[in-house]
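Take this structure, written in structure tokens, and hold onto it; I'll ask about it next.
Note that this is a trimmed complex: some chains were dropped, and none of the rest were shifted.
Labels run A and B following the written order; every chain starts at residue 1.
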């Protein structure tokens, strides 16, 4: 099984979720994160004090899929999360050894 | 407020001639007569109540309205709403003492006042303003301050329509234009000396027409012209903090007593009636909205409860001085019913992105209230209308007042938006809107992450 971690723009969540559902993914876990990268941040000014904010709000989606679903899923995310401007984000894929469904104790493919 | 007798002197002078003649004859006993006829009295109880009322209208605006609106937008735009409300209010208050007061309450023609009191020229600590009781006066400074807050909050109401997308400078310029060419004439027509609508007999005790319908239609036109928010319908745009919205609604309720009972200009039983009516209409409106949602959707929402309060307050505004307590309950409940439709059914028909439902609540609530004022003022329905009060006749007059306001304010708004658009553009850029106005227009964000 593979864990697909996607860093995306917050307003793309609904599009990506839809694309993933169509691709056959059964579950997603989302976290609010802040990203630092090429996309430039901004400066905030509070009376006399200036703060440079490099970290921009992003969402991290984590999806665990069977290996067979990997390609379709990657494709789905790329399509739906893309705007073409700097800051669209990344997808990282890594390997998951085991998956367990807490409710039933089912394992791996059955657990997803 | 009812048409104000402040400068209503032209025909009045003629009416006084006999008295004056009599006065000449009675010069032998001058003191007694003077006391009976005209010695203007300023009662400190009135001053205390009117100062309190004035600050209550400020409380309605900031923090009241600012929070009511601020809680409803997304977290990335909350500061933009707060600064717009506070700055528009401040701008209009300053313009008010520059020329607004003179144009609204100076005796000019049936549509607009004059330039006699530009920059409060000639007003001093000794100047007096009329109340509705002859011989009972207020320091003119009190009246100027009270009225300035009415103008200020009306301008601030409008920003809810084009929230989350309009340029800050455009908001200010539009507000100044609209205040000058829509608010001032309509205020003059309804409350000013010799005002056209007052002359027709339009009943608008505390500003249902001047404030709410006026602002509601300006907002609606804005929502059309500025266009819908980016992502509308695709992305969630749920309120970022309904607790703030509730604080705002509650402070609107509290402050509205200054608005409505203050419009009586005296701390007497008339103010008490307006006060009780404002309390009851709001309570009834809260219950009505909660009930409608509970029955229709199975769940009553806090936002519905808060919206009901505002709907009831808007509805009772024109009526609070002339209907009875049971009439107030009815008006409150009916205003809720109409506004529920305003923010759902009608909204779908209009297809404008009136972001915070300025038209749906203030426009529709104002129209409902203005019409029902023509109904429940009837003595047979518990109101204080005279014996010859005719509901049908009055309804016609109220409808005329509504129509003229809609037309006038709508037209001025249209032209003002177009002018601002031509000069500077109305909207922020697409990316700036996405990122949020707080950072892109104001360089700050509301909450520590």
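In the analysis below, a contact is a pair of C-beta atoms (placed from the backbone, for glycine too) under 8 Å apart; a residue touches a chain by one contact, two chains touch by 3 or more.
This is a predicted model, so every value here is computed, not measured.
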item: Copies of each displayed chain within the entire complex, written as a formula; value: A x3, B x3
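Assume only the chains that are shown with their structure count from here on.
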item: Rounded Å distance, chain A centre to chain B centre (Cα mean); value: 48
item: Residue ranges of chain A touching chain B (in the complex, touch as defined); value: 11, 14-15, 34, 42-46, 57
item: List of chain B residues in touch with chain A within their complex; value: 231, 234-236, 434-435, 439-440, 443-445, 449
